[in-house]
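Okay, so here's the structure we're looking at.
A single protein chain has been omitted from the complex, and every remaining protein chain is retained in its original position.
Entry: chain A
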Amino acid sequence: MVNFNTGQIHDLMSKVDNIRNISVIAHVDHGKSTVIDCLATEVSTILPAKAGGGRYMDTHADEQERGITIKSTVIPMYFKLSDDQMEDISTKEHGNGFLINLVNSPGHAELSSEVTAALRITDGALVIVDAITGMSVQTETMFHQALSELVKPVVMINRIDHAMLKAEFSQEKLYQSFARVVENVNFSISAYQGEEATGNPIVSPELGTVAFGSALHGWAFTLRQFAVRYSKQFGINRTKIIEKLWGENYFNATTKEWSTKSADTSGNRQDRAFNMLVLDPIYKIYELAMNSRKDEALAFAAKLDIALTSEERDTTSKALLKVIMHKFLPAAEALMEMICIHLPSPKKAQLYRCDYLYEGPTDDESATGIRNCDPNGPLMFYVSKLLPASDMRRFYAFGRVFSGTVSPGMRVRIQGPDYVPGNRKDLHIKPIQRTVFMVGRGVTDLDHCSAGNIVSLVGIDQFLLKSGTLTTSDTAHNMKTIKFSVSPVMQVAVGVQDPKNLPNLLEGLKRLSRSDPCIHVSVSESGEYTIAGAGELYLEACLSDLENDYARVPIIINCPVVNYYETVQATSSLTCMSKSANKHNRIYMQAAPISDELTKAIEEEEINPHGDAKERARRMANDFEWDSNEARKIWCFAPDDKGPNILVNSTAGIQYLDEIKDMCCGGLQAAAHSGPCAGEKIRGCRFNIMDVVLHADSIHRGNAQIMPTMRAVIYASMLSAKPTLQEPVYLVDVQCPSSLNTSICSVFSHRRGQVIEVNTHSSSMCNVKAYLPVAESFGFTAYLRSATAGQAFPQMVFDHWSTMNGDVTDPADKINAICRAIRKRKGVGENVPTYGKYHEL
């Protein structure tokens, strides 16, 4: 560890070519924490100089005393490349000292919300993959996000020790396993080739973008290191030999000749170069050390030029193994080298990420500033997350300077997600109080921070919701808001025993919801608070944060429940009509389903209420088979003006219709939040207004008459159009011994699951992929464990919404039972109504 004073930190921050902002993508089981620990202990973590060193430190003694604990943070590291390694770096003018900001996302990292926030402010990602099982479903999801954010990946294949010792892989099998992982990663990448700006993000060991190792035992390597070693030995150019060390290249130890075939001319087996030159020494060290052949091990180490101190020589077996391997192939060095050489500097990355990141025109001053990573340009700062301070009341605005320089006292424009240039909505102009550099548990005040760096700002949190853009340019547009891939499929209601704690609960919920971008907190009419999130485990973690950190009052937690959507399966069997309360106004309507593709397109905001109606109509006609005349008569999307339900005005020439348009839309917005069957949200429905009769006197066709009528007729038309529910479905990945394969399949079938893929990747292990309704996932992990004697562990990611078949109105049907249960919970009459309740004659 090295202590840097503020001046030195500033110096590092100004050398933008030598900065690497990286995130880590990994599944927890694959050794993410060990890798990070390994890096953090081996490399110089930058710590602020102790008292007296930094002139700002003393002013915030209170913070020092309390020991700021921050949930998600950056680990800044300092690493010096050797001159030899510098050869592979294209821009050298900033010397060979590198500042690596590793944005760590502890906590429920496997649930990707924190990772998504981290990806935005980093340019490269270290993807950690298990040598045996390959990418997990969750890693894959995150990996896709990284690619869509134009973050360049490098891969580390981890847990080789596990493959060698526990699974007893042979050298060739290990190679095959590596090759398969690399192939999978590249397959994933090529599936995302749409984003070509990063150039060619394909990873390969020959290029040095794949590292192999065991973080647990402290070692890792890239082919580059072996190439350096062997280029001396064989006297071959390093770049040439690196190619020989991977793929179908074989070396004949007797003839000392290279070939591309696994057998020589006389038919003798030749060893793969990778196995022989790379894996063999490693296997040998493991064998000697683990089998207590200490002298041989030491001799072999000496042969490899590994110098050991006398103390180290005294260790045995595993400790000895670690010492030797660590000296032989130091993990931190290999990874750091890979990161510094192959991941882009902010300057390089912003050049191609700019167009993706910035919503405004590509040639205004802000875009130019971002593209050039210009410290003298207008300030462009993206706040990716609000980090709760230790008192859990205020937040640090955590993010990255993309252009310009930020300093305390600076007045900045704080632009929220609804900000439109030239308008004052969602805009605040406020000074920044402090600019702080977060290091683990502490903060250091900085005088300024220039483009390309990751910092936290103090004093502007009240003006930010979850993320936002800060700028000094009047003309700047927003930086693109991060899309989070987590859907709130499960929710839990919370409350307090003593009503006087309500304000605390509410404050806590607000804080929770602001600091976690994937949590949806909502309040029902009845004053009940619900937290919706991606799954059971996630909600549990959030609830404990809420109770202990944010609200700090005892809370009552109800059982988690699954969120459903209501939809229809057919066109209404008749044109429904409802009358207003005064019987003077009538609305006639039919409901019909919207195709899955269009529903998704609306949810992903490809089809949205903004922009030119004609353009949208053309797209809907071309891509989704809509009648373009009808598509032009779309009145609104719902809920929240952007959801996947559409109100279409199919009438012509009706007097006063313009006047009630807003009211009709309002009626749909309200109805879409709570459908007729179970009061769940409506999804994938279109509502056609067929005819309208209005009273001639405007006071009798006011809001109070139209809105409830609209809601009633929407309910009637849905109930006459084969209404049903959509339930969320998880994609489950189970890794288990092959022998358990069948019992796992039967576990799934018990729980309405559907096995889609069984992947055997070695004689003993296999992966089972299956769809599992979220409703069946409660306690699934425990159930699976007991069914397999603890040998199988599932990972679940939300995959899609599945329309349930059946008849809502049939009391014998399962859907009806679900509806009744939801209705009971919500305190509305248990019976699902028929359309007759809302349809009038």
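Here is the rule we go by: a contact is a pair of C-beta atoms (placed from the backbone, for glycine too) under 8 Å apart; a residue touches a chain by one contact, two chains touch by 3 or more; residues count from 1.
Methods note: contacts and distances are computed from a predicted model.
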| item | value |
| --- | --- |
| Chain left out of the displayed complex - its UniProt protein name, from "Isocitrate dehydrogenase [NAD] subunit, mitochondrial", "Mini-chromosome maintenance complex-binding protein", "DELLA protein" or "2-(3-amino-3-carboxypropyl)histidine synthase subunit 2" | "2-(3-amino-3-carboxypropyl)histidine synthase subunit 2" |
| Residue, one of A:G97, A:G702 or A:P737, that touches the chain absent here | A:G702 |
| Contact residue for the chain not shown (choose from A:A253, A:A319, A:V420 or A:V523) | A:V523 |
| Candidate in contact with the missing chain, chosen from A:H448, A:K661, A:R752 or A:K837 | A:K661 |
| Of A:N237, A:N268, A:Q462 or A:S595, the residue in touch with the unshown chain | A:Q462 |
| Chain A residues touching the omitted chain (full complex) | 416, 418, 425-426, 428, 462-465, 495, 497-503, 506, 509-510, 513-514, 520-523, 525-529, 581-584, 653, 655, 658-659, 661-662, 693, 695-696, 699, 702-705, 707, 841 |
